[in-house]
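Left out: one protein chain. Kept in place: all the others.
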Amino acid sequence: MKTTKTFVFFFIIFFLGSSAYPAIKRQHYPCKNLVLYFHDVIYNGKNAANATSAIVGAPQWGNLTILADQFHFGNIAVFDDPITLDNNFHSVPVGRAQGMYIYDTKNTFTAWLGFTFVLNSAQHKGTINFIGADPIMVKSRDISVVGGTGDFFMHRGIATVMTDSYEGDVYFRLRVDIKFYECW
Amino acid sequence: MKTTKTFVFFFIIFFLGSSAYPAIKRQHYPCKNLVLYFHDVIYNGKNAANATSAIVGAPQWGNLTILADQFHFGNIAVFDDPITLDNNFHSVPVGRAQGMYIYDTKNTFTAWLGFTFVLNSAQHKGTINFIGADPIMVKSRDISVVGGTGDFFMHRGIATVMTDSYEGDVYFRLRVDIKFYECW
Partner (left out) sequence: MKTTKTFVFFFIIFFLGSSAYPAIKRQHYPCKNLVLYFHDVIYNGKNAANATSAIVGAPQWGNLTILADQFHFGNIAVFDDPITLDNNFHSVPVGRAQGMYIYDTKNTFTAWLGFTFVLNSAQHKGTINFIGADPIMVKSRDISVVGGTGDFFMHRGIATVMTDSYEGDVYFRLRVDIKFYECW
């Protein structure tokens, strides 16, 4: 009997403790995973039919058809890129990556990302919202999944972004490894 | 006695289980609701006095007083729009919706939203931060509430956005049905 009481007491302490301090250490174990690719073809004045993105902001020394000097610092691009399950540009898209990237360093390639995956396939319907810094020259970089809707209602997590391929300043493909740690 | 021990044991499993996996299924029940409207009058070169937003980014084929061809793809607008409790543009504002929207598709009207509700009324003081994709032609679309301050300290949730009215390319009114699922 005494043991039980001690047990229960220990329990109260433990439980109240974790309830009162939401910042308890939680396990870093994803509740859901998704690996997706998206493909960006930037408008350069000649590829209107195929372009999926366009420069819409540039610094004083830049323009809207050629990415600016100094590692494209100051360029804002708006995009509506196809998302695929594999790295093939011609695969059937499962959704669209929509938003913007901003080149934001003068002495190397980095970008700031704000975008949404709008998924609409047999497997997934809903949106995933991303924000974060993208140090492009680093092999794998982490950004935040700050929210989601539909199948991804209230989800949060981390997305690991990798440049899977690129062709000069015209095309790049990103692999996005999404790990949700809050799934609801 | 045995029963009690089993009970307590079950408890430990249950509690540790939920602690170890933060991604347990949570109830989709809002802890707070807000329905608000905001009103956007975009600058078109002639309405400087009334305009609440302005085009500040455009693709190479666009300009800063007329929304661009191809469903306004590439236009960035900055806004400071009045928020009202009902759908009347002339109601006393309870705050301002501030941020940007980006038209981001070439073959239909969609936007990417990044903005904040800055509320300052007898009922609510604080800010609510939103991010998400807005497929404008869909009747009701969900974006993420990614954070808040003041009365909305650390809140998260979903905002359902509906176009309540629009007049050509000059005016639109959005109804925003905010459902908080994390309230602190």
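Chains: A and B, in written order; residue numbering restarts at 1 for each.
Criterion: a contact is a pair of C-beta atoms (placed from the backbone, for glycine too) under 8 Å apart; a residue touches a chain by one contact, two chains touch by 3 or more.
Predicted model, so just to flag it, every value in this text is computed and none were measured.
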item: Contact residue for the chain not shown (choose from B:Q70, B:S91 or B:T149); value: B:T149
item: From B:L85, B:V138, B:V170 or B:C183, residue that would touch the chain that is not displayed; value: B:C183
item: For subunit A, residues in touch with the removed chain; value: 1, 4-5, 8, 11-12, 15, 19-23, 25-26, 28, 56-60, 73-76, 102-106, 110, 112, 114, 131-133, 135, 142-146, 156-158, 181-182
item: Hidden partner interface residues of subunit B, rising order; value: 1, 4, 7-8, 11, 14-15, 18, 24, 26-27, 29-32, 43, 45, 54-57, 63-65, 76, 78-80, 96, 98-100, 114-116, 118, 127, 129, 131, 146-150, 153-154, 180-184
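As a working rule, only the chains that are shown with their structure count from here on.
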item: Where subunit A and subunit B are represented by their mean Cα positions, the distance between them in whole Å; value: 19
